[in-house]
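This is the structure I want to talk about, given as structure tokens.
In this view, the complex is presented without one of its protein chains, the others remaining in place.
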Amino acid sequence: MHQNFNLIIEILGTISFAMSGAFAAMQKRFDPFGVLIISFVTAVGGGTVRDLLLDVPVFWMRDMVMCSVIFITCIVAMVFKSLESRFRVTLFLFDSFGLGLFTIVGIQKGMNADLHPIICITLGTITGCFGGIIRDILLNRIPLIFRKEIYATASIVGGTIFLLLVYHTRLSYTFVQISTILLIVLIRTLAVKYHWQMPKFYGVDNNSEA
Amino acid sequence: MHQNFNLIIEILGTISFAMSGAFAAMQKRFDPFGVLIISFVTAVGGGTVRDLLLDVPVFWMRDMVMCSVIFITCIVAMVFKSLESRFRVTLFLFDSFGLGLFTIVGIQKGMNADLHPIICITLGTITGCFGGIIRDILLNRIPLIFRKEIYATASIVGGTIFLLLVYHTRLSYTFVQISTILLIVLIRTLAVKYHWQMPKFYGVDNNSEA
Partner (left out) sequence: MHQNFNLIIEILGTISFAMSGAFAAMQKRFDPFGVLIISFVTAVGGGTVRDLLLDVPVFWMRDMVMCSVIFITCIVAMVFKSLESRFRVTLFLFDSFGLGLFTIVGIQKGMNADLHPIICITLGTITGCFGGIIRDILLNRIPLIFRKEIYATASIVGGTIFLLLVYHTRLSYTFVQISTILLIVLIRTLAVKYHWQMPKFYGVDNNSEA
């Protein structure tokens, strides 16, 4: 049962990030193959880096489930696009759900490999954030993760609470999964809505060489 | 025989991309070591990502053939450069041949690992396109693959035709290899010459956050 539910979470995360990548590429006026490539890279980027780090088979290579999901999502995004053009909110929601879903997937894969909880949270953050970072680098934008709103913070906080609830409470595993995913989406949404920001460093930026 | 011919294709692809990287770096006025590094990364980037995904030994690490080829190509490019400065056409031709040659190499490695044809085409596209993407990111340019002309499309179309010919005809394997490589170069060349483009999406780009 767990196994099936984990697959569902992984598929939902893949759909979310594939949508997010496809919309971002359409917004940049790419052609259909460009949209497909950006969508693919956004959806599998984080999980691929995680699987390479863990030295386990890369999750999208041995069966066609993930590739099919991405392909269908891309077609849906292209069709949906011609009906709907409020990209900003759509992109934001898919990106937030992808972050929540993939953070939990990444932490679980780290737990399966018996890694230290801190390393598990790191893997969760990598799984959740890297797809979006690669997408933004390819689209030549400043990665969303480093723009002003709380992003990686939501992933780190959600991941920590997930591990605390799993190890220190008797709550149902599935309940903990769902509520942590929603918590991450909620933190992200409230952060953007109410312009929450972490305190920043004020450096001597006029000395910047960039 | 197949084995030898495959090695020849891999070496020719490496020469093409090493040339392409070296010329791009000289155009940006890098010093000789910078030219060598960009040349190396362009030539091995796609194949390295492919081998990491397949979890097979990285192709340039166990013998000195590829490193020697890249080193000699770089020297030739630097000497050739002082005689010749029509970079644009030269760069384009080497890049197109590299794309064709490496697409077929990538697909073959996927077939050797008994992967699904769609995954094989994905690996071919990654092998053909990633070296150039990394080169362009390091040179701080918008990746060539996402500029207006057909690029990844040529790789995907050529790769699909390659697999169809291999599995559904009785044509000689070597003939299929050579003709698909030339087809990819031809699609790229015609696309640039006649400004072929895929239809694009026209989004609400004034809402762009980038």
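In this document, chain identifiers A and B correspond to the written order of the chains, with residue numbering beginning at 1 in each.
We adopt the following convention: a residue touches a chain if its C-beta (ideal position, glycine included) is under 8 Å from a C-beta of that chain, and two chains touch if they have at least 3 such contacts.
Every value quoted in this text rests on a predicted model; they were computed, and no experiment measured them.
Touch with the chain omitted from the figure is made, among A:107, A:139 or A:156, by A:156.
Where subunit A meets the omitted chain, the residues involved are 52-55, 115-116, 118-119, 122, 125, 133, 137, 142-143, 145-146, 152-153, 156, 197-205, 207-210. Within subunit B, the residues in touch with the undisplayed chain are 25-35, 37, 40, 48, 52, 55, 57-58, 60-64, 67, 78, 81, 85, 87-88, 137-142.
Just so we're on the same page, only the chains that are shown with their structure count from here on.
Between the two copies, subunit A and subunit B, the Cα superposition rotates by 120°, quoted to the nearest 5.
The mean-CA centres of subunit A and subunit B are about 29 angstrom from one another, to the nearest whole unit.
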